[in-house]
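Structure first, then comments.
Every protein chain except one is present and positioned as in the full complex.
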Amino acid sequence: MKTPAEIVGLMMEKDAYSNWLGISVDAIDFGTCTLSCTVTETMLNGFGIAHGGITYALSDSALAFASNSHGQQCVSIETSIAHIKAVQPGDRLKAVSTEIQKGKTIARYVVDVFNQQKELVARFNGTVFRTEKTW
Amino acid sequence: MKTPAEIVGLMMEKDAYSNWLGISVDAIDFGTCTLSCTVTETMLNGFGIAHGGITYALSDSALAFASNSHGQQCVSIETSIAHIKAVQPGDRLKAVSTEIQKGKTIARYVVDVFNQQKELVARFNGTVFRTEKTW
Amino acid sequence: MKTPAEIVGLMMEKDAYSNWLGISVDAIDFGTCTLSCTVTETMLNGFGIAHGGITYALSDSALAFASNSHGQQCVSIETSIAHIKAVQPGDRLKAVSTEIQKGKTIARYVVDVFNQQKELVARFNGTVFRTEKTW
Partner (left out) sequence: MKTPAEIVGLMMEKDAYSNWLGISVDAIDFGTCTLSCTVTETMLNGFGIAHGGITYALSDSALAFASNSHGQQCVSIETSIAHIKAVQPGDRLKAVSTEIQKGKTIARYVVDVFNQQKELVARFNGTVFRTEKTW
């Protein structure tokens, strides 16, 4: 059976978009992970701050890695995000994923996203379906 | 006072990330818009399908354009997305935004995202705060 | 195989709380239903308007009836509600449930709640898991 780090290694290797975002995997364990990335000029919206899609994508990758880490393949059912504080160009974002529930078929995670001042910039909730396929 | 098309023109012009996504504005009116983009190889996740962040970003741009179209600047309070059907490389996504409620300070939108077969691939709900700043 | 009306009849008969709410089933068909109830003094919160739990409960019953109507037993995964307009004592609420998606294991519904002036007072989204048990 593969370890969380091996699974996320496999996922990240082929994940073109997470690589485009410049995501680094800072920590990974069963049901949890910490990811970070830096906001570039290309990631900005018309207000000159990070597009909501950037923080969402970072959180969604954290959800995928944390939920798949147990060895069963998981697919997203429902996700939500609250953008709490504007993210500036050059900000270094850190996403920390926490497992709220791990049931037989359903699991739930919260992802908190912080900037380099450790301010909470977004809060993401994700629910996944745990398929029977294994890594 | 600016028209919806003028406002979205201003927003889109400076929106580096929406431009990176290749978003085209197909229709825009008071409280509604239709956007589309094509899924490239860079937008894929480790499963070889579109990263959830792509469909979210397209929807989030639709939310921003539809809500700002009335002339008051709006900021996102809460957004959620359900990924209903896997999005394949090369798929042409179309996001259609509908206004559910427009209150004095709060407005709500649904964005439905379809592929080129007109299948619903995602459903997004967004709530915005209507600031007193105008375009 | 039981019809939608038979299934909802069975559900409603044993549903003590929906009966306490005074819910009447106005219409029921595959994947959809319309319910109504009247807001009593007991249902009010400290502001003298309907407690959020009342509109939620009406919507949640609509979700249960609409999703179970197909004959497979369904359990709620995730629900959200936006309270759009204050509900007054004596108001007659009508909840209309619409099926957004019916997959093999997951189904999604929107419930719109109106008052007697046909104003939208709440909007509810619900996602259910379709179990293998049948009615």
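Each chain carries a letter (A, B and C) given by its place in the written order, and its residues are counted from 1.
Just so it is clear, a contact is a pair of C-beta atoms (placed from the backbone, for glycine too) under 8 Å apart; a residue touches a chain by one contact, two chains touch by 3 or more.
None of the values given here were measured: they were computed from a predicted structure.
Here one chain is not drawn; of C:28, C:43 or C:110, the residue touching it is C:43. Considering the full assembly, B:127 is the residue among B:55, B:97 or B:127 that touches the omitted chain.
As for the chain not pictured, it touches chain C at residues 10-18, 20-21, 41-48, 51-54, 56-58, 60-61, 64, 75-83. Touching the omitted chain from chain A are residues 80, 82, 84, 100-101, 103, 108, 120, 123, 125, 127. Residues of chain B that touch the chain left out of the display are 77-78, 80, 105-106, 127, 129.
Basically, only the chains that are shown with their structure count from here on.
Common neighbours of chain A and chain C under the contact rule above are B.
When each chain is reduced to the mean of its CA atoms, the one lying nearest the mean of all protein CA atoms is B.
Farthest chain from chain C (centres taken as the mean of C-alpha atoms): A. Mean C-alpha position of chain A lies 21 Å from that of chain B.
Shared contact sites, meaning residues of chain A that touch two or more other chains, fall at 77-78, 80.
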